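The complex appears here without one of its protein chains, the remainder shown in place.
Up next, chain A:
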Amino acid sequence: MSSSSETAATQATWTPDRPIVSIHGVHKRFGDFEVLRGVTFDVMKGDVVCVIGPSGSGKSTLLRCINALVPIDEGSIQVAGQEVHDPKLDKLALRKKVGMVFQQYNLFPHKTALQNVMMAPIQVLKQDKAEVRERALKLMKKVRLNGKEDAYPGELSGGQQQRVAIARSLAMNPDVMLFDEVTAALDPETVKEVLVTIRDLAEEGMTCMLVTHEMGFAREIADMMYFTDNGVIVESGPPKEFFANPRDARTKEFLGQIL
């Protein structure tokens, strides 16, 4: 999957039999409030992992820690063998390997959809413009937005914007994709088109980590479910088992409210 020699070099310590993302004993405090209180789990390459839990339980913070948008206080996170909790961390090198999609899309409003997709590979990876353009057009087709290349974000619906955001992250050829409640701000009708796009990605073998409230979707595509509450993982397991008979009282209560 490594697209350039640079990522290959930093992946020297990582082999496909080891987890692509390895989270161990992670603590994160905002002032006096401890958002994450010792989170540990691994994600293997090609896995789809869904993290669910009540709001304020630290799910989004956990995703943000993985690409170093938020620094952690204790513990270790390794992405393809690179330690995130390290003062000498090359954040930019890490972020080239980790794509992220946000709840509020966060497209660049002064650029067209296609330019949004092309920007990072050209500016950050210094790739050839014509080559990037070709790839970006393919990605737009992949997220079923061919014909909308020249539209500005303001002219697109929420679901369309979110799919552009997915294409924009994919253009960097990441090893892992993080989805932070990507359908939470969408109309019910447009949720589906975004979920279909994510499912296609998962089926192609992309490693995905989702924070979501779409339980039905999680059950369908996840290889592993994690339930967080108060900054710790309360329960985990393959979705069939997880949804059929949750063991922990808090999981039961949460699923009872949602399902």
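Just so it is clear, a contact is a pair of C-beta atoms (placed from the backbone, for glycine too) under 8 Å apart; a residue touches a chain by one contact, two chains touch by 3 or more; residues count from 1.
What we mean here is this: contacts and distances are computed from a predicted model.
The listed options are "Lipoprotein", "Putative tricarboxylic transport membrane protein", "Carbon-monoxide dehydrogenase medium subunit" or "Amino acid ABC transporter permease", and the UniProt record of the chain not shown names that protein "Amino acid ABC transporter permease".
Checked against the full complex, the one of A:V84, A:A120, A:V143 or A:L156 touching the unshown chain is A:A120. Contact with the chain that does not appear here is found for just one residue of A:S22, A:N67 or A:T183, A:N67. Residue in contact with the omitted chain (choice from A:K28, A:K45, A:K59 or A:K96): A:K96.
Residue-level contact of chain A with the missing chain is found at 67, 69, 91-93, 95-96, 98-100, 102, 104, 106-110, 119-120, 123-124, 165, 168-169, 172.
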